[in-house]
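There's a structure below that I have some questions on.
A single protein chain has been omitted; all remaining protein chains appear in their positions.
Moving on to subunit A:
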Amino acid sequence: MEQLPKWADLVVVPLVGLIMAFVLSMLMVLVTGHDPIQALKLMVSGALGSTYGWGYTLYYATNFIFTGLAVAVAFHASLFNIGGEGQAAIGGLGVALVCLFIPWPHWTIALLAASASAAVFGALWALIPAYLQAKRGSHIVITTIMFNFIAASLLNYVLVNQLRPRGSMDPATAKFPEATHLPSLGDMLGAVGIPFAKGTPANVSLFVALAACVFVYYLIWRTRLGYQLRAFGKSQPAAVYAGINPVKITIITMMISGALAGLMAINNVMGEAERLILGSVEGAGFIGIAVALMGRSHPIGILFAALLFGALYQGGAELGLWTSIPRELVIVIQALVILFTGALDNMVRLMVAKVLIRPKRAEA
């Protein structure tokens, strides 16, 4: 098969997949007896039609950028980290401990410390599966997914028995002190004169996520470690022959991946909930896999894929609020997008290739 031009691979293929997913979704909405055009309008305008919608879309997108990057870094080394869920949950614990027990004078310092703590906690949670993979050959897919359950149980224990304020029914920590509250995007843009809906959860963590994108780009394509990591991912025996230590690369890659997943906690735990609740990650660790697949494991692709999934989440919420379309159907729509842009990617690519490459041959 001839190679698709790069622009087609990066833009046309995901776009065609997306359109197919939406057409199918709208058919499903029609079958269940709702108006698909109105549903689509509501989803798009609800997610992107107002600064209020953007406030939520960007909040969800921030989560997905972190977890998407986490999965992507591991992908480059041919490691499949599906433990983002657990690493982000443990990252949340790191954020909570730092915010609750250290009196911070200002949010900027608290954010730095919480980021560091979230990253360290996430990285340590990824370290154990990484060690088992590198030294014992236990498959990383199995160990990371099992560590998700261990993380959930650990958090449950810590929240119910240790961090929960006495007499509270909710398995959650107390509210973090005022000084650790991060400014929301509304506050920040309002301060420079741009009107942006207040009371939306998007916050300063978005900029940390963007910085993480830049960091990952430089790490993968501009550093010696990144080169080793990619070489290891392409061919392990060749990498070993070239003098790359497979144990070291596996462990370092997984720790970076875990740190990125853990960093997500500054957005959802510190920025939005301002306390650690049970189940705070809400599947973002798994969505990160779809985001990384769709974004071709490239930071820019991940940025756009995360925005798309953020918009789907917020658009889905608007559907739930204003129509009687059941919540399950909203999940179906999200799943179809994942199916077409992630899993059926090759099918779409073949179709696009037929259309784009054949006319050229005819000319020749």
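Observations, loosely collected:
Heads up, the rule we're going with is that a contact is a pair of C-beta atoms (placed from the backbone, for glycine too) under 8 Å apart; a residue touches a chain by one contact, two chains touch by 3 or more; residues count from 1.
By definition in this document, contacts and distances are computed from a predicted model.
Note on the omitted subunit: UniProt lists it as "Putative nucleoside ABC transporter, substrate-binding component", one of the names in "Cytochrome aa3 subunit 2", "5'-nucleotidase", "Glutamyl-tRNA(Gln) amidotransferase subunit A" or "Putative nucleoside ABC transporter, substrate-binding component".
Of the listed residues A:P177, A:P246, A:G320 or A:G342, the one in contact with the hidden chain in the full complex is A:G320.
Of the candidate positions A:A152, A:L210, A:L225 or A:M351, contact with the unshown chain belongs to A:A152. Per the touch definition above, the residue from A:L185, A:A273 or A:I289 contacting the chain not shown is A:A273. For the chain left out of this panel, the touching residue among A:V16, A:V29, A:L42 or A:L163 is A:L42. From the options A:P171, A:P246 or A:G342, the residue with contact to the unseen chain in the full assembly is A:P171. Residue-level contact of subunit A with the missing chain is found at 38, 42, 45-46, 49-52, 56, 59-60, 149, 152-153, 156-157, 160, 164, 166-172, 175, 195, 197, 199, 201, 268, 272-273, 275, 277-280, 282, 313, 316-318, 320-323, 326-327, 330-331.
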